[in-house]
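Input: one structure, supplied below.
Here the complex is missing a single protein chain, while all its other protein chains stay put.
Lettered A and B in written order, each chain numbered from 1.
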Amino acid sequence: MSEQHIKLPEGSIEKTTTTLNLGPTHPATHGVMQNILELDGERIVSTEQTIGYIHRAFEKIAERRPLYQITPLTDRLNYCSSPINNMGWHLTCEKLLNVNTPKRVDYLRVIIMELARISDHLICNSIVGVDSGAYTGFLYVMQYRELIYEIYEEVCGSRLTTNIGRIGGFERNFNDIAFQKLQKFLDEYPRVLREFENLFTRNRIFMDRTMGVGAISADRAMNYGFTGPNLRAAGVDYDVRVHSPYSSYEDFEFDVPVGTTGDCYDRFLVRNQEMWQSLRIIEQAFKKVQEFKGTEAEIYHADVPEYYLPEKEDVYTKMEALIWHFKIIMGEIDMPRGEVYKSVEGGNGEVGFYLISDGGRTPYRLHFRRPCFIYYQAFEELTKGSMLSDAIIVMSSLNLIAGEMDG
Amino acid sequence: MALTNEHIINKLQEKFGEEVSGFSDHYDMLTFVAPKELNLKVLNFLFDDDELRFRFLTDLCAVHFPDQKEKELAVVYHLHNLEDNVRIRFKIFTNINMPTVYTATGLFSSANWMERETYDFYGINFVGHPNLKRILNVEEMDYFPMLKQYPLEDQTRIDKDDEMFGRGGMIGFGTDKTTHRTVIESEKNNIGEDIV
Partner (left out) sequence: MSRPVSYNIKQKPLVKDISVADMPEGHQGEGFFATSLNNVIGLARKNSIWPLPFATSCCGIEFMATMGSHYDLARFGSERVGFSPRQCDLLMVMGTVAKKMGPVVKQVYLQMAEPRWVIAVGACASSGGIFDTYSVLQGIDQVVPVDVYVPGCPPRPEAIIDGVMRIQDLVGKESLRRRNGDRYKALLESYGIQ
């Protein structure tokens, strides 16, 4: 066998990059977004993102609908935690209309929002697991998301796109079954979360896949407009629930977990810790709700006759209730003029609603500040120089939800 | 000392004089207007000043006021001072026939896609933007859909019945005569700058 190595002349091999289309339909199932990667072997040289594959023109639709008809649109923004978007929208309307909700309503809202946050973080963390090869965590945890869905069903009738609550409160009082199911959740879920953590947190393979991957510094994260768990993993403790408390969050005691390096492992840990803190908040809220007795336990909405449908018995017997019912259903209520911006802490960060009202029946302009859209821009910086498989892990640990991105 | 709205107003007026105007304080958020040529200067001032420190761009969007001549398009910036927890809203107005605005991407990287979205919906040309092309809509679209004169529905569809969906047609119920806008004509002129 000849040991001659063939020597090629200098400069005759050109190093070119491969273009790989991590296209709109990809198995990582995060929704539809496209990434065109330039690869040098396995290393990523640059990326280009294309979104808009599920653009549904929410902002234009909202100019056509009165306030209470916009709630189903907000459901479909971050559909993994739709109650938070609904509550955020109701809080925006209540800010515009100057409505104060009673404490019991606030505590019930807190319970629902924290359940939604747990639901969202469960999907995100288990999908990070699936993408790094561990399908088991996802299946175990889906069982408990079903229990959360059952609780939503008792309150509003729907599982995923809930349209929960109304402007001023809730559509019906939480019945005993909802509280029983909530108690069952609080009893069983901590053990499951601990099992889920044991599966991943000190798992050698998982740590190798996620540590040091997709790291971002606090300054760059703030410049890119990151909010939510992604920003907190980078070291900045900005949480809208603490900065500008809404819905009586100041009555609860909870910690805000903060990471250090902002890589995927930190994001995973921050989300896990947030789930523990959410459990803590739900327990406190549940106890506080049970302290209301007698007639106070029957309060489930504020007094907003212009936007809250009156009870059916009143509609058939009292005159004002009949008039309000007619006006609300036929859409003849005028909003006060004004412009208001309100944000809540969603599963991905600060979900903001900028509402301009000109005194008509529908908003003049409604703009949603969608956290996914804003932080997906940083994807190129997060993955430059890393391997192809890291790009997948970064995409899933950022918790990109296509409905929120395109809106 | 606490960063109150009056203090911010004083600092802005001290630096920009008469250029900044339209101060209002509804729902606890200070709002002001500046001419469009000064938008970068104002943003830089709010960013660099040691007391003001508005270093987080929360949101960037545009609004279309078809009735205000010469000032139809407004670009609205929402800024946030994270340390002192103060928010501020800053608007600039531009003419729809010449909608050029300086880009804020040099200062805030998050403005990149937000300006692309604003261009996609309203047609505002951000001067100096690294990659100003459509982001959410189809590339071949030739109009800017969020402007008030364009309808929501797709005009080329043939399968849905306009009358039954309240969009004109032969019968006419549910047309513009009975949709939800009831703004009195005389008030329409004041919608832009002072919304309340």
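Quick note on the criterion: contacts are C-beta pairs under 8 Å (C-beta built on N, C-alpha and C of every residue); 3 or more make two chains touch, one makes a residue touch a chain.
Since the model is a prediction, treat every value here as computed from it, not as a measurement.
Asks: Which listed residue, A:P72, A:P102, A:G212 or A:G331, touches the chain dropped from view?
Replies: Of the candidates A:P72, A:P102, A:G212 or A:G331, A:P72 is in touch with the missing chain.
Asks: Going by the contact rule already stated, which one of A:R43, A:K103, A:K181 or A:H243 would touch the omitted chain in the full complex?
Replies: Counting the whole complex, the residue in contact with the absent chain is A:K181.
Asks: Since one chain has been left out of the picture, which residues of subunit A touch it in the full complex?
Replies: Residues of subunit A in contact with the hidden chain: 23-27, 29, 31-32, 52-57, 60-61, 72, 75-76, 79-80, 123, 139, 142-143, 145-146, 149, 159-161, 175-177, 180-181, 402-403, 406.
Asks: Write the list of subunit B residues that the hidden chain touches.
Replies: 136-138, 145, 150-155, 157, 159-160, 165
Methods note: only the chains that are shown with their structure count from here on.
Asks: List the centre-to-centre spacing of subunit A and subunit B in whole Å, with centres computed as mean CA coordinates.
Replies: The computed centroid separation for subunit A versus subunit B comes out at 25 Å.
Asks: What residues on subunit A touch subunit B, complex-wise?
Replies: 51-52, 55, 57, 59-61, 63-66, 95-96, 220, 222-225, 236, 238, 243-244, 331, 334, 337-341, 343, 350, 352, 354, 356-362, 364-365, 367, 369, 373-378, 406
Asks: If you look only at subunit B, which of its residues touch subunit A in the complex?
Replies: Touching subunit A: residues 26-27, 29, 31, 55-59, 61, 63-64, 76, 78, 82, 85, 87, 89, 108-110, 112-114, 117, 121, 134-138, 145-146, 152, 179-183, 187, 191, 195-196 of subunit B.
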